Structure formats: C-alpha cells, structure tokens
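This is the structure I have questions about; it appears just below.
The full complex has more chains than appear here; those shown keep their coordinates.
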Amino acid sequence: MAASAAISHFPGSFDRSAFPPPRLDARPVDREAWIAAFRTVRDETERRAAPLSPEDQQVQSMEDASPTKWHRAHTTWFFEQFLLCAHRPDYRIYDERLHYLFNSYYVQAGPRQPRFMRGMITRPTAEETRGYRTHVDVAVEALLREASSETLETILPILEIGLYHEQQHQELMLTDILHAFAQNPLGPTYDEAWRWPASDGAQGRVELSRGITQIGHDGEGFAFDNESPRHDVLVLPATIDRALVTNAQWLDFIADGGYARAELWLSDGWGKLQAEGWEAPGYWRRNEDGWSSMTLAGIRPIDPAQPVTHISYYEADAFARWSGRDLPTEAEWEIAARDGLLGDAFGHVWQWTRSAYGPYPGYRPLPGALGEYNGKFMSNQYVLRGSSIATSEGHARVGYRNFFYAHQRWQFTGLRLSDARA
Amino acid sequence: MAASAAISHFPGSFDRSAFPPPRLDARPVDREAWIAAFRTVRDETERRAAPLSPEDQQVQSMEDASPTKWHRAHTTWFFEQFLLCAHRPDYRIYDERLHYLFNSYYVQAGPRQPRFMRGMITRPTAEETRGYRTHVDVAVEALLREASSETLETILPILEIGLYHEQQHQELMLTDILHAFAQNPLGPTYDEAWRWPASDGAQGRVELSRGITQIGHDGEGFAFDNESPRHDVLVLPATIDRALVTNAQWLDFIADGGYARAELWLSDGWGKLQAEGWEAPGYWRRNEDGWSSMTLAGIRPIDPAQPVTHISYYEADAFARWSGRDLPTEAEWEIAARDGLLGDAFGHVWQWTRSAYGPYPGYRPLPGALGEYNGKFMSNQYVLRGSSIATSEGHARVGYRNFFYAHQRWQFTGLRLSDARA
C-alpha cells in the first residue's frame, strides 16, 4: 500500500515513529507507545491550528463546516465522554456545559448545540480551549498509565478510535478553514509554503479481469466499522486509469461546454449547477489572466499538471460521461489499489467512485453511541477512496471508505476514470 | 412470472387481448395489433380520469405530483413530439404552445413550464384536453396504417416506449390524485369500490445460496434502457421473506417507539421525520377509534392484514433495523422473483430494496432526448421492485427498476424483509 503524503511544510513535525499506535492485540501492552501515539495525534491538531488567529478559529462559514476551535474542543470532548467519564471514576469533568457545546451528532450521548450554530460560541475562547485540551490530555495519559489491565483491554479500542477520529477532524480543519478564507475577498493565506506533492508519474491503464475476490477490512491494523465485514465481490472486466484527472483535462471539459450542456449531467446535478451558478470547480475564479483558485497558500493560478480538485460527484460524473467513460466502483478501486496498480492513490485528492455509500453485507454498527459513527450516514452519499493532501499522516489505507453528498465539493475531491463492462 | 393484479373496479375494462403489443421483431408487422394496443393504453388513461371533475384534474398538490389533466396532455405530447413531429412530415401540430406546457423534463426537446407551476395551467381545460388527445390519436393511427415499412421499423420502438411511458403516468394519475384528495379535509373518494387485492398467502422465507447469476433484461419483450445490459452478479447467502410486511407489524413498530427512537434511523431519515412530524406512514391519521388512512376509497380504517404502504425508504430501513434484519438488494429480489419464490410480488405495493439506483455496468442511455428517460436520474434514489395496485395492466415485470428518493412516500410503497450475510 502506498504511503500517505507528508504535509511537510507545517512547523514542527509529526512523529512518525509514534503513529500508528501498537496493534490492539500486542502483548504485553506497551503503555508508553500508546501515550506517545496519543501525544502525536493531539500535537498534530494543535500544529494545524497554530497558524490561525482566534478570529480564524471562531468562524463557521457554512453548515457543513465547523470552526477550528470547535474541532479542537470536539475531539477533546470525544475522549472525555467516551474514555474518561465512562472509565475513570474519579475523573473531574472540566466543564459539564461543554458537553452540550461540543457533542457533534451523537444522539445517544445527549442533546447538543445545533450544527449551524457552532460558529456562535465565542466562549470558551481559542486560548481557553487549550486549557480544556490540556486538562483532558493529562487525565488520559494518567488513565493510560494507571489503568488496570482489565480496564486497558476495554479502553484501548476506544482510545484508538478516538485517535483516528481526531485525525479525521484534522483533515476537516484544513478544508473548513479553506472554505472560510475563500469567503474573504482578501484571500487570506493559511500557509505560504503550501504546495501540491509531486506525482508518482504513473500513466496508462490497468485491466481488471473478471473474478471473485474480497474487499473490506482484513483484520490487520485499525479500520472503521464500515469497512467490515470483509466479503466476496464479483469484479467484472474493467479498465482503470493509473493517473488522476488533471486540471488540463478539466480545462478541456470547460472549453467544450462541459458546464453548459445539460445532456452531460445527472438531473440533480444540473439542478445544483443552475442553482449555484457552477461554471468551474470549487474556488476557481476567472480573471483576465485565466483561471486561478483559492488554495491554502492563497489565490494561485491553476496548474494544468495538478489533479483537479474541489469537484462534486455531479461534476465527476459529468466529466466521465463527456469522456465516454465511467467512474470506478469502490471494489474496483480497492482491488487495483491493493495490488499497487494505481498512481497517486493517496495524498493528493480523494477519488469519487460510482458506488453509493451503503453497508457491506451483514454490516452491524458498534453498540452504543459509537455506533452512530458511520452507519447512520449510509444513505444519499457516495464513496470516495484514497486520501488527500489534507489527510493526516498514517490515516490513509486501501480499505478506507470516505463518503460525501453528491453536491459537496469543499473537500479535496477529484477523480480517476475507468471503463465499466457488463 | 406473476401476473399484475387487475384493478377490476374501473368502469369499462382494459382489453387484455390487445396489450402488450406484438414483439418488435415479429414479421410481418401486425399494424392492427399495434393500433389495438395503442387504443387500449390510451383508453385506460381516460378511464382513470373519468371519475374526476375538471377541478380534480386541475390541481397539483405538491411539486412531486402533477395534475391529472397534465398527465393526459403530457402523454399525448410525447407521441406528438417523438412520433408525429419527427416522422410524419405533413403532420399539423395541434397547438405549438402546448409543447412548452406539456414537456416534462426533456431538456433536449426544448424549454418547458416549470414543474411546480403545472397546476397553474387552467387552459386548455380538461375537456379541451380531450380534443388534443383525439387529434393526436387519429394522426398516430393514420401513421401506423400508412407508414412505409422503413418508417415503421423506426417508429415502432418509439411507439412502444410511448405506450409504457403512458402506463407509468397512469400509475401516477392515481397516486397524485390520492395526494391531492388527502389535502382536502372532506376526504373525497376516487372510487367507492376500491379495495386491496387478495394476497396469494405465501409465507415463510426463501434461502438464496451463494453463486454467480445474471440479472437484467434478457431480450424477451419490452424493457426500459435502465434494465440493460444483462450482467453477472454474485449473490451472497441471504434469506428473503415471501410475504410483505403488514400493517399489523407496522403497528407493533409504532407501539415500540419506532418513530421516536433516533438509533433506529438513518441520520437523513431522522432529520426528515423531525421536519415533517412523521409518526406513522403517509396518510395515516389517528382518531379515537385508532388509525385510519386516506385511500382511493376515502378515509378507511387500517386493515392489519394488508401490506403497509406509503412508507419512505427511511421508514423501511428503520423498520428493518428494528426487526434486526435487512432490506434485500435488487439482485436478490430479482433472482428470487424470477424463480417465483416471492409472494405478492406484483400488484400490491412497490418494495424498497437497499440498492441505490445506478447504472448497470456498461449502461448507455438511448441517443437523443429519449436518452433522458432514465439515465439522468441515476443518483440519490433507491430501487423499488415489483409493482403496485396502481400499476397498469401488463406493466409489471420481474426486471423492472422503479426508483424514488428516500423521503418520498406518496406512491404505493412497502417492503419485504431479508437477512444479508457476508
């Protein structure tokens, strides 16, 4: 499996020796290694927040996005709620009222601040949020050190999911602040040094031959519940491109009337295009010198060689139709990627598949509130595979199932083409 | 394959000897048989409109529904646009302005009345619409009689799709007027004699064993483009109920807090439930004597033995989760139905599957405006299989892929349960 791309420009550095954490079944349990992994992930969150002013961290620019500060607090609440409150009897809750503010969508964990109101919460401040984080960090580390072996058995799976949960929010921190900055005519810069990673240069097409194979979590290392159960799939003959679709190709699509020809679009997609006035990928703006785009490094000219990004499923689908081709299924993608056949599979852009997001056969969510993590979102969304430039170190894997609504495009989303055959 | 249920209570009778029409490749072409099929379908539309006053035919009670009069005119426009204008050079268009009014969604066929404004068109009146229908009927029949053999080759596939298209609208005429009548506190009656068809009484469960098989159109008889290409699928071990879920079972679900327990619901479904105040299937109303429901025969008590209907995908999914079971995939449904293993498969209620509506591998839509028929709706919807009490005679078939959005419930939609296994 390909390694995820480093986001090398951040101040400080992610401790690759500490993450991922040990396997859950490793014996004896290496408490210090788990603490190190915990610290590494928690530090990375703060590292991503560091370039942002208190004002930047406050803003919620649309209902889909959340404030930086909220991400920092919510990930902390997650450990407090599911680890400390549940498994450390003498734990002193930092502030009970924060549970209402920073629960995201766990109905079983109690009522919560309405999503679209997250940006209204000015107190605690960004600085005070640091206090909340520290309080919880200290308690978690103490718990890891002091817990009995039995307790450890119980809490390590929760800790582990908490770490991957926080990494998911680390990605959202970048996509959400980019969206916020894009609302500002001044075009603020998150990181002057931000740049696309180099492509691995893979070209050509991969042929998948007909046959039964397996996809899903094979039991090695961490996976979310939605990656299970591992199960047989029948792959039909198909062809997948090794390379991602580039901005150069997308400019051809635009030039050929891609955004003006209804016959290329799904009906829902055409409705959205008209309602939103889409005529290019998200954040693109046309000026006298051609197209530029809002990026984490501010407004930059479009680079034809880079993969296109900030496109919705509707745009990916229309592009495929315009090309006389298809999007791959998630099974096709996973099989090809597992064999190392895809170029730039990780660390560039998430890749839309034509697979609607649903349960694998026999899927059952985790019991309790953590069962709300993935299962309840299994409708009306599409699966994306791979990972993006914003994905945290160690978080990309071949079986990972990301999912978004067909109209969403504030993530680093792109595509690769395939040909489906019956 | 099971026959579709007759809606026997309508005045007059559907001419079963005339429909379905001859096979397209039958030689010599039996022009009179095609004319008879055309008349049979066209008459059925008028037969369904007959109980309705001009006012009833005028009303559009929500954007998803259309006025009866609009259905009558739109199906006529379909033949005028795609058959007469395209293939009968001396055809005199009845009124050019109607093309704007009665085009539904064919972007390539020109601009059209916005969907939600269909109910604003009081002229032509219901009576005048009859004139439009007659004008087109006469011309179509003349075309069928007089066309050269070459022309006939070209137009019969269009005629055939037009017949099935009109039958689809016949079903909508019933579901749409039911929705309209349900807005009226007086609870008007479409047909006093309307009643549920008798169940075939099948009980128990069908076991599907693991294996590769084929689904999709096998080339026999008519099918829409979305039923092709026929292709291999891998069926995993599964169990499907022979019987449909009944109102009695649904009352248990309600009594057990089915509409009040968030953990049973998809997130989007729970949001819809809260926004709409759902606490029972569509049209159900609670009074001192228990539950009753608006039906085509007016307001009637809920019959526990009948299949539950007017449920959304979200409700079907929540019910399955509450039952500790699943919805079948469309492949599982088709395979079981093809072998005659399902009870009440046709003529009662459409049955939600857990399959998102998408293209079969290698699917390509028809060229031209008719290509907009099915393909452009392949996102954000779910496949339903079988047919309902409102489905027209001869329109049900085992490979038929109906589709609706997950929140929609004004159709006669129900479910059967299954167990999925990896």
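Labels for the chains are A and B, by order of writing; each one numbers its residues from 1.
Note that a residue touches a chain if its C-beta (ideal position, glycine included) is under 8 Å from a C-beta of that chain, and two chains touch if they have at least 3 such contacts.
Please read all numbers here as calculations on a predicted model, not as lab measurements.
A single sequence accounts for all chains of the complex, and while 2 copies are shown, the assembly in the file contains 4.
As a convention for this text, only the chains that are shown with their structure count from here on.
Centre-to-centre spacing of subunit A and subunit B amounts to 39 Å, using the average Cα coordinate of each chain.
By the touch rule above, subunit A contacts subunit B in their complex via residues 105, 107-108, 210, 212, 216, 229-234, 236, 238, 262-263, 265-270, 313-314, 317, 354, 356, 358-362, 371-372, 376-380, 406, 420-422.
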